[in-house]
Structure formats: structure tokens, C-alpha cells
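Only one protein chain is missing; all other protein chains are in place.
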Amino acid sequence: MAHFLTQRLARALLVLFGVSLLVFILIDLAPGEYFQEMRLNPQISRETVAALRTQYGLDQPLPVRYGRWLRSVSRGELGFSFAYNSPVWPLLKRRIGNTLILTITSLVCSWLIAIPIGIRMADRAGRWPDRISGIGVTFLQATPDVLIALGLLALALRVRWLPTGGMHAPDFSETEGLGGVKDLVLHLVLPVLALTAGMLPVLVRHVRSAMLEVLDAPFIAAARGHGIRRYRLLLGYALPAAANPLISMFGISVGALLSASLLIEVIMSWPGVGPMLLEAILQRDPYIVVAVVLFSTLFLVAGSLLGDVFLYIADPRIRVE
Amino acid sequence: MRFRLAHALLVVTLLPVTALGDSPVRQAVRPEEDILVMPGAIGQPGGRLVASLHTDPKTLNPVTVVDLPSKEVIALLSADLIHINLYTQRTEPALAKSWNVSPDGKRYTLEMRKGILFSDGHPFDADDVVFSFKVYLDDKVHSPQRDLLQVGGKPIQVRKLGPYRVVFDLPAPYAAAERLFDSVSILPRHLLEHAYEEGTISKAWGLATPPAEIAGLGPFRFKQYLPGQQIVLERNPFYWKADARKNRLPYLDEVAFLVVPTEDAEVIRFQAGDVDVIKVNPENYSALEGNQHARDYSLYDLGAGFEYDFLFFNLNDLSAKQLPEIGRKQEWFRRTEFRQAVSAAIDREAIVRLVYQGRATPLWDQVTPANKLWINPAIQQPLRSLERAAALLRTAGFSRGADGTLVDVHGSPVEFSILTNPSNTQRTKIATIIQDDLGQLGIKVHVVPLEFQAIMTRVFDSYDYEASILGLVSGDADPNPEINVWTSGGGTHLWAQTETRPLAPWQTEVDALMQRQTTVLDYRKRKQIYDRVQELVATYDPVICVVSPNILVGAKNSLAGLKPSVMRNYLLWDAEQLFWRRETVGRRQAVGPSSH
Partner (left out) sequence: MMRNKKIWFAAMPLALVHILVLGARFFAPYDPAQQHRDAPFAPPMRIHFLDARGKFHLRPYVCARLNQTTSTGSPRYAEDCSHVWPLRFLVSQEAGVFGAAPGTTWHFLAVDAPGQVFLLGTDDYGRDQLSRLLHGGQVSLFAGLLATGLSLGLAMVLGGAAGYFGSWLDDGIMRVAEVFMALPWIYLLFALRAFLPLNVGARQSFFLLVSVIGLAGWARPSRLVRGVVLSAKQRDFVRAARGFGASSVYILRRHVLPETYAVVLTQAALLISQCILAEVTLSFLGLGVGEPVPSWGNMLAALQKYYVLENYWWMLVSGLVLVPIFILYHLLADALQARIKPSGSPEMSSLTPQRLRVAI
């Protein structure tokens, strides 16, 4: 187990390095850079723009910049933001926490909803409950994330007791206790709904298909023959056997959820890394982009690692090797 | 009345500023203060105003600021010497209560107000002014403000003459000299001098700075920043303006800016009551119109703003680049008749109607009707005419082929691409309409959506483009800030960056006229000169001006004292005099549950 973990960690580090270098190169390839937008301002001279470029080291070649960035990472700063004129890590710290709150809640919610629905669809495959759920799920699938989010916001506007965006009420005071938690939960409802609605179709279909595969197996027929009741059969016998591909799917859903959450955060004004990343991409603030991509890669890798660990624990067949 | 009496009984001391807590105590006006009395409605004190920003502010440092959200916030935190009243477009005394000009127009002597304090209670005097300008003009600091404080390419000189008197020496007489001082924030020497001497002033006053280390002379001071969520400002208890009844301004206790990245979300939050003021695009204006009564807000169509959107062709000298295809097409672009024909074929009325739902003004030159002081009313505004366009094209040697395609003298079909930025939906729509319009002349147009930075690279560096639709916003009614756009060699001479010397006779004339109007001091003579510039732009079409969008804003009905302006910050430029009407003050306290 320990050997397995260290091996995976070493590979994860390699992936992180590779991603950071790749993003650096991509940033260079994409046209434009941070100070270029100033050229459109008739009141800033070319000389000032050029001087600023030199001051921030944008005229250095790529390896030099990458080396400087690595050094900054070792110092714990993760690079320097031109827009904010500050090291990147303090800017990201809080936002990463906010994004994690949203993403983890949505992850839990979507799986908690997807598993029962998928099981039920597989159980009643081909009959009306399956068809109706299928149609409902396809509706969600066909609607783009942005539209779901906007629709939910418009709904909140009419309903009035749900907030229409943000993470806390405007007069939030950080020292509030239980009231603060209630406030947070209220603000979480819409973004989590939007994210879950986007993830559900994929998850439900995978659960259904995995369960269908298992339900065809002889040992299930044998168990039925033994008189084991339906729900015990589904949850106690079929679901664990179907767990393998589902746990793989879990690892993948973590990554999918993270990228979906970036967009939802922008629309619902959730103060996570999403709006910051979008702005940094459009403005060409490169070190923020690199840092956020690294963070999301880390999250992805952690998700799949977690999936591997789960599988190891849950599936005795793997330990046999 | 009772309110003020109760507070007058309190001892007026320098109360320490706490990060969170009640609003600062209202200080009565002291006799030794050189207060500026503002005309206008008398309001009730109290309450909190919530506005929105599309992105986080990046810094509170007036020296390095470039992005708009930060500028909006800083505008409320600091004050300048001479201020432009956005309602009247004229200059007014601000921190400088009076000034005189030497006969040769090169020396300005300003008298500062006495007895004024910064927002942390520290006294203000001429040393702060001299320090501020020293920082802005320092070429090692690279402040973007530095370029604004130059006349004829040379910086102005600043000298202290007395504890409240400062002298500004201009290298040459400058017609709009007074306007130079607008928005040049006066920095507190006692807080920033140390950082300046250490060379770290560019890094000072980031958003993580504790509020106690930031002070200014504006109506509000920094209270709290929650990343990604909001920035909160509280009333400056020492603000040096009062209303006609000697109540110290501002009336509001707090101003908060929520970070709302998309305009759709902004519109929804405005309707929900989270946000009190908003600026919208025309489609959202129509979406909001229906609910005005139900949700207790009003919308205002302020008419044309200062933005002008235009189509321009690549007129750069491409001999240094490998772009033969574009070079060939430049033969068409360089013909004045070609550009005039394109201008004649564009259906500006349809653009105003379809893209802006009627809320825009068609333009034929760069000055919009919002600029009442400088617009040339004699400019021709010809209706769209395909016949006139076709005639112009014939004189330039173009002809229609058998299948209707327009061909040039060599027989090649006329075809080009227009770059637009897809995040600006209005300009992309304009491009699509122009594509259809020119299609009726037989010209094939491709609309190429390219992200903004990519467009910038092509326009400023690689010159690898054929045509594009962009917009510029005049920062000031005065023509001087536009000099870099219209004179050859200017930094924002977009369509011809390589043109360091004027190529056409009309461009020579424009160059000469723009230079001359900077030194002529009489407004009427300057207007004549600038009228001629507008005529030349409208006739020779270096850019084809299309439309100017109207400024559309909305505000809660119970917010009073509004003086909407078509320039930034449309409603908040006058935040010091905004107040909540009596009935709502109780509901909108600085701390407490938000009204939902």
C-alpha cells in the first residue's frame, strides 16, 4: 500500500511539472500579453508600456521566466500577478477554499442523487420509470450549463427567499457563528443545483449501465433464486460488484466538476478561482493562470488517487495480486 | 435636527478606525476649515449604497492604477486639485480654492484650502501636493499618470511657494491646462514618503493593506475587502465639503461594491434589490423596463455617451512585413472613394434599431452629441444610399461582374475580413449587419471573431489584418486627449501605426490643426480649429464612424440627489451628495440585515 501510494505521488509530481511547463509554453504561443491592452489607451505612451514590460521581466526569454517562476514557487509565492501587483499565493488562498466548498458539496450531492436514480433505472430497465427518468436526464443533458445557471437565477429572482448570487450576504460579518453557516448554505443552494444538474446525466447513465451489466450476471440470478429481497439485492449485492467502473467514474467526475464549477462561479458570482482564472486568461496575467491550472491538476490527481485508494479498500480482488 | 444635536454633544476627537464596526461619528464643521460648500439638495445622513463591479479592483494605489474597477473605487477615496464637473463639463475648484495664471500662460499658482485633514486626521498642506506630483512625474516609477502631465512632450514642473501655495510651470502654454489636474489624486505624504524613498511605492496600497495605512482626501475611506465578493468603503469623517446648511458631506455612511462578473447576473441582482445602481446595455434595459414599478427602481436613458464605434481598414505600410495578400487589398483601402462608398452603404439606422433597440446615435465623425461644447453641427449626415456608394466605386475603377460580385481594375473580386471581439456582442452584430450591407454592393465580407488580445497584437504589432471594428471612449470632452488618435505617429493612430509622417494632404492638415489647438487659449478659436478636424474626418474617412451607444443607467427610486452623467462614473461621480430619502434611512443602515 505504501509503495503504491509513493509511486502514485511521484507520478503526480511529474504530471504537475509537465502541466506547468506546457501552460507556460501555451501562454507564450497565445497572442498578446498583459501590457498590450494599455496600448489602446490614448493617454499612456509607448515608452511607459515598454518600461513596465522590462520592469516585470516580460522581455526575458522563456527559460529565464520559467526558472524565476520555479524559484518563486519554492518561496511559496507561486509567481507574481501583474494586475494585482502582488504574489499569487495570497490571492489564491481564500479563493481555492471557496471553490473547494462548492465543488466538494456538489460532488457529494450529485453522487448521492445519481446512484439511487441510476439503480432504479437499471432495475426497471425498459419500463416507464426508466423511460421517464431517461427523458428527464436527457433534458438536463441538452441544456447548456450557462442556461441552467441563468434559469436558476431568474427563478431565484421570482421566489425571493433564495439569494441571487455571491457567497455571503452583503453585510456579512466574519465573526458570526451559526447564522453564518445558514447564510452560506442558502448561498450554496443555487450553484450546487446548477453543477449537479450538469453532472447528473453523465453519472446517472454510468450508474445505470454498470448496474445493468451486473444485473445480467448469474450470481444475481442465483441470489434472486435464494429469495433475497429486491433492495438488499440491489444495494448489497449488485452495487458493490458494479463499484469498479463507478469508482473510476468518480475520479473522472472530480475533474469534470472542477471545470464546470469555473463557469458556474462566474455566472453566479461565487468568489472562487473561476472568475479570477477567466480574467487572468483574458488579460494575459500568466502566473495566475499557471497557478490555477496547477491547483486544478492537483485536485484531479488527488481525485483519481482517492479513487484508487477506495478501489483498493473496497475491492478485495485487487489486493490478491 | 435632533440627530445632529446628539452628535454635536460628543467630544470631537480623532476616533481610531476599526476594521469592522459602526460608522465614524459625524464631525461638525470647524471654523478654521476651508470648507467647500456644494450647491444642491439638502439630504439626510445615513445609509449604505451598493454598486457593482465586473471584476475585483486590483489596487488602491493611485500611482499605478490602470484598470477601471480600481479607478472607480479610488475616485471615491481621493481628491484632486481642480475637478471637472461631469454635469457641466467645466472645471471647478476642488482642493485648490483659487488659482491665477501668468500672462504667458505657462505658470499656474494654486492656493490650497487650509485646515483640511486627511481621512486619518492628519493635516493636509502644500507638501502633500508637491510630494504627489514628484511621485507621478518620477520616470523610475513609471506611473501611467506621468504621460498625462506632459505638455509638448516635456513634463510640468512643480514647486512649493508657501505652506498652502504651489506653483506649476508648464513648458509651453496649454489651452486645457486646468483639466490636467482632474483625477490626479493627492497622496498623503506622511504615509507614502517612506515607501517612495525605498523605491517600493509601486507595491504600496495593495488590497491586503490594513485600512489604517491608507488615507485620502476623498468622501470615503477604505474599510474592508473580501476577495471575489465586495469592497466596502466608509464615510470620511473629515471630508472637506459641506452642503448649503453646513452639514458635512457625504450623507451616506457606507458604499459597497459587489463583484458581479456578468452583466446578466448584475441585472438579476439589481432587480432583487442587492444592488442599488446599475449601468446596462440596451437589451437588458428593455428587459428591466417592465418591472420598474413592481421593484421600485427607475431607468434613465441619458442619451449619447462619449464612445464612438468605428470600422477601420489597415492602412499601414507593409513593406517590412510578409503580407502580400493584404498589401494587394490595401490598393482598395487606400482609395478615399472606396472608404466613402463603404460609409455610404452602411445602414446606420438599421444598426441603431436592431443592435441598440433605438438607443444609440448614428455617427459620421468622432464627436458625439454628448459633447455639446465641441460638436460641429454642420457635419453632413447623409442617409444611406447604395446608388451613391455604387457611383463612388465606379469612379474608383470598380465594376460589377456578371454574377454581381464587385471587381477591381485588375478584375479580382473585392473580398476582405473584419475582425471583431466576440465578447462585445454589439460590435459583432454591427459587423454582421455591415457584412450584409456590403454584400448588396457585391463585396464579400468575412466576420472573423478574435479574442481581444489577438486583435491588439494584429493592430499594434503584426499588422496582419484587413479591417476591424473597435470603439474608443473620449476620457474628456476636450479634444486634447484625442491627439494620439488623429495625429500621425500617435500611439493610438490605430489604422496607420507606421505612419510617422503624414502621407495624405488632409492628414497633414489634421496634424497641424491638432497641434495648434493645444496652444490656442481662446475657446472659440479652438472650436473653429476642431470643427475643421471633424470635417476632415467625416469627409476622408480615415475611420468610418458608425454609432455611439446611449448611456443607460438605473437606480432605486429612494436614492436621491442623482446627477447622472454620460461619463464615468455615471452615477457615483457625485456620491458625496447622494442620500436615501427619509423613509428608507432606517431600513438601509450601514450594518444590519440587508433589505431583500
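Worth a mention:
Letters A and B mark the chains in the order given here, with residues in each chain numbered from 1 onward.
In this section, contacts are C-beta pairs under 8 Å (C-beta built on N, C-alpha and C of every residue); 3 or more make two chains touch, one makes a residue touch a chain.
All values reported here derive from a predicted model rather than from experimental measurement.
Taking every chain of the complex into account, the absent chain touches A, B. Among A:26, A:235 or A:313, the one in contact with the hidden chain is A:26. In the complete assembly, the contact with the undisplayed chain comes from A:214, out of A:214, A:239 or A:268. Only one of B:92, B:198 or B:301 touches the absent chain when the whole complex is considered: B:301.
Which of B:172, B:350, B:383 or B:521 touches the hidden chain is settled by the complete complex: it is B:350. Between the chain not shown and the residues B:264, B:509 or B:535, the one that touches is B:264. In the full complex, chain A makes contact with the omitted chain through residues 11, 14-15, 18-19, 22-23, 26-27, 29-31, 134-135, 138-139, 141-144, 146-147, 150-151, 153-154, 201-202, 205-206, 209, 213-214, 216-219, 241-242, 244-245, 247-248, 251-252, 255, 277, 281, 289, 292-293, 296-297, 300-301, 304, 307-308, 311-312, 315, 317-318, 320-321. Hidden from this view is one chain, which touches chain B at 264, 267-268, 283-284, 286-287, 289, 301, 347, 350, 353-355, 357-359, 415, 417, 419, 422, 428-429, 431-433, 435-436, 446-451, 453-454, 457, 464-466.
Rule of thumb we're sticking to: only the chains that are shown with their structure count from here on.
If you average the CA atoms of chain A and of chain B, the two centres end up 38 Å from each other.
Within the complex, the chain A residues that touch chain B are 30-33, 36-46, 48, 51-52, 55, 83-86, 90-91, 94-95, 98, 150, 153-154, 156-157, 160, 163-175, 266-272, 275-276, 278-279, 282, 284. Taken in their complex, chain B has these residues touching chain A: 20, 48, 50, 55-56, 58-59, 61, 64, 66-67, 142, 144, 146-148, 202-203, 206-208, 226-230, 256, 258-262, 264-265, 268-269, 271-272, 274, 423, 451-454, 456-458, 460, 470, 472, 475, 481-485, 490-492, 591-594, 596.
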